[in-house]
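Shown here: the complex without one of its protein chains, the others still in place.
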Amino acid sequence: MSAAPAFADRATEAAVGRSARRLAPGAVRLAPSAAPALVAWYTVAGPEEATGPLGHAFDERVPDYAWGESSFERTERKFLRHATQGVLARAGWTPEEVDLHLGGDLLDEITTHNFVARELGIPFVGMFSACATGGGVLAMGALAVAAGAAERLLCSVSSHYYTAERQYRYPVELGVERLATNQRTATGAAAFLLAPAPPGGGEAIRVTAVTWGRVRDLGVKDPNNMGAAEGPAAADTLLRHFSRPDAVPEDYDLVLTGDLARVGLPLARRLCREGGLDLGERWQDAGVLLYAPDQPVQAGGSGAACCALVLAGHVLTAMARGELGRVLFVATGSLHSKTTYQQGDVLPVVAHAVELEGPAARPRRGGEEA
Amino acid sequence: MGAALRVEHGVDRRRYQEWVRAAEPRPHVAAALLRAFLAGGMICTVGQGVLNLLRASGLSEKEAAAPLAVAMVFLGSAATALGVYDNLAKVAGMGAALPITGFSNAMTAPAMEYKREGYVLGLGSRVFSVAGPVLVYGFATAWLLAMVSWLLSRVGIHWGLAG
Partner (left out) sequence: MSYLWAFAVGGALCALAEAVVLVTRLTPAHVMVMFVVLGAVAGAFGLYEPLVRLAGAGATVPLPGFGFALVQGAMEDVHRLGWVGAFSGGLRATGAGLKAAVVFALAASLVANPRR
């Protein structure tokens, strides 16, 4: 058992120690008084997602992939537009009141977000961690609110099956056989609002800790097997998270990774067991949960919207109802491009972990002072 | 759970690759081969029907080759435009891709897809994006073999079809 890492000097501790405490490189614990609340969330789901096992949980269910637009890129923007405007309307916020919008998607130059941000007029920073973007924006947003840099903050992600197919793989109408290891890019968008929690926390769901991901690889070069590629990212972040003095597996009701899917999840579990971590049944994966086994998705779901839809539509609702107390959300992503894998390079992968506490969270057994 | 953020799984790339290979779902080979066989056979039977019609109209085997290719390309293109060819291919795999209708699908799909980026720089430049490799290596191979045949014929060796 090691001592809690000390701040470099007392002045630093005085400046930031009140809102967030850096426990080690990449590990942050937000002070209970500063942990921001997830005040609202909103999901817009595509056809395959809406007819899946979680279909009932989404706020808007879109029955077709074009949704009246003349290109799938424009359709993806429409998904994001509905998600961001929907979440603002739910909280009764106007765009003018929002300090910062953090978001990202899979398309080159993050165009979906840049175009929708131009319509919203909220100060915007685009972030890219591929399918792990949901974890990245929630973590960064929570830190910005905790630090007092933003009072009202919007986070969002989006992806669309056919814009991703077009960019990473083949034209829509091209006849290509799917491989059993392929994952289907989720079509949808999710948006979240963060604000300082009411005094005492109340019934709010709060972001209480973050473990940033390191970019990893274990040599997987096959873009048709992203779950296997992302396994090492999930394992690395989980092993690092649970070696923090303030985190023990028993404190969590759910560890939600996304998107390892049916091929990657057992591989990531095996890597964690090699490192001495067994999370058991509390570890579930968004790529597995989003679709039923009989849907045409091969190994499961992927895409920036996949884990965000499962988090917002399924998990946050359960947390608000008190069915889940403390949840660790670990978004995983593969950071390759068509160019890099065609040149024979490995798929670099990353996973960002965000700890969420709902009103039903039990007191933590892990302590900051180990 | 001791020292902060120092736990590693200790698995190296070589070992993980073995895990990945073992974890990949085994495809149902027999079923996939049967589907490819049936779909490919069916498309070729349609082709044979067209060929028999052309022959019945008085064309020789050789004269019928070009109109047969045009007819099959038309069918592949039409099925792509109607949005059914990719569904056939998802079931039949190479059974849909290998016949010339699949080549036609590989031209028509990008044409439909990339016209949104313009008819010249979108469609025009990317229509061969999938079918191009087949042409490049088909042309190059045929050229090479014909040149070899011609050079051999210069020194009195007769090798190669029609040589």
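For reference, chains read A and B in written order, and residue numbers begin at 1 within each chain.
Following the convention adopted for this analysis, contacts are C-beta pairs under 8 Å (C-beta built on N, C-alpha and C of every residue); 3 or more make two chains touch, one makes a residue touch a chain.
Model, not experiment: these values are computed from the prediction.
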Which residue among B:A66, B:L121 or B:I157 touches the omitted chain?
-> B:A66
Touching the absent chain when the full complex is considered, from A:A66, A:A89 or A:A292 | A:A66
For chain B, residues touching the missing partner are 27, 29, 32-45, 47-52, 61, 65-70, 72-74, 77-78, 80-83, 92-95, 97-104, 107-113, 115, 123, 127, 130-131, 133-135, 137-139, 141-143, 145-147, 149-150, 153, 160-163
Those residues of chain A that touch the unshown chain are 47, 64-66, 72, 162, 171-173, 176-177, 179, 222
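We take it that only the chains that are shown with their structure count from here on.
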Averaging only over C-alpha atoms, locate the centres of chain A and chain B and give their separation in whole Å.
-> 38
Chain A residues touching chain B in their complex are 1-2, 5, 23-27, 70-71, 166, 170-181, 211, 217-220, 225, 228, 232, 235-236, 239-240, 242-245, 247-248, 262-263, 266-267, 270-272, 274-277, 296, 299, 366, 370
For chain B, which residues count as touching chain A in their complex?
-> 1-14, 16-17, 19-20, 23-27, 80, 83, 85-90, 92-94, 96-97, 102, 105-106, 108-110, 112-114, 116, 130
